[in-house]
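Excerpt of the complex: some chains, original placement.
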Amino acid sequence: MKSHTEYLVFETKKRYEMVHITDEVEKVVERSGIRDGLCFVSPMHITAAIYVNDLESGLIADISEWLEKLAPARPEYRHHQTGEDNADAHLKALLLHHETTLPVTKGRLDLGTWQRVFYAEFDGQRRKRVIVKVLGVE
Amino acid sequence: MKSHTEYLVFETKKRYEMVHITDEVEKVVERSGIRDGLCFVSPMHITAAIYVNDLESGLIADISEWLEKLAPARPEYRHHQTGEDNADAHLKALLLHHETTLPVTKGRLDLGTWQRVFYAEFDGQRRKRVIVKVLGVE
């Protein structure tokens, strides 16, 4: 039984950005040497999320528009009385959930054909960390 | 320490369907021989989800209507320019989250009195797989 942890760093050019990270997560799983178990992935920030879905640009645009509709950027949030301007980023991150767990089988992410992992940034243009922890048997 | 994996298959008769799967997941836990740990459950598809809530038909109808309101089926999604017609299914799956983890104690799912596990299908009438992975101590 083993646990292996790495911290990935992202600094997006745009404030809102969906970054495809399946390959980076897969490499952490390979380096872990773990054959079977679970791979936990989570931003260490409260204005970003991890989600699993399709690598198709139209759908990524649909997801972004849908998040904006359900958790719109607007000035009136109470959180903004603290000087912040990113309350919508907190709500969008809550909607997608701040973490995900992925299965590892035979030393690889055990995902379906179309399942891809994304880092969803809602308040970017700064350096942010994502923890990847693999727990399982060698 | 042990890891045990099974793949369940669902093929719903309807496009949208909530399937109660607590008993099937419980049987995987029993077959695993694991006494204490975590049970990970996830569709291997991006138009279905797993959720935990009440086995009450009125509430299941409420949940379905609520998902349709927040992530409506409509023709205008950009994803549909690829020939697909199921963008709403992707959004509904994101809303419920594509995976869940359940606790295992004394060889059984350690759920509260009313907690039941559901496979939420949003683009059915085809064969789909759900991975169940139990990780823990014997």
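We just call them A and B in the order they show up, numbering each chain from 1.
Just so it is clear, contacts are C-beta pairs under 8 Å (C-beta built on N, C-alpha and C of every residue); 3 or more make two chains touch, one makes a residue touch a chain.
Treat the numbers as computed from the prediction; the structure is a model and nothing was measured.
Count of copies in the whole complex in this file: 3, from one repeated sequence with 2 chains shown in place.
Rule of thumb we're sticking to: only the chains that are shown with their structure count from here on.
Of all residues in chain B, those touching chain A in their complex are 1-3, 5, 38, 40, 42-46, 70-71, 77-82, 87, 90-91, 93-95, 97-99, 101, 129, 131, 133, 135.
Listing the residues of chain A that touch chain B in their complex gives 1, 36-38, 51-54, 56-59, 61-63, 66, 70, 95-97, 100-103, 105, 110-115, 135-137.
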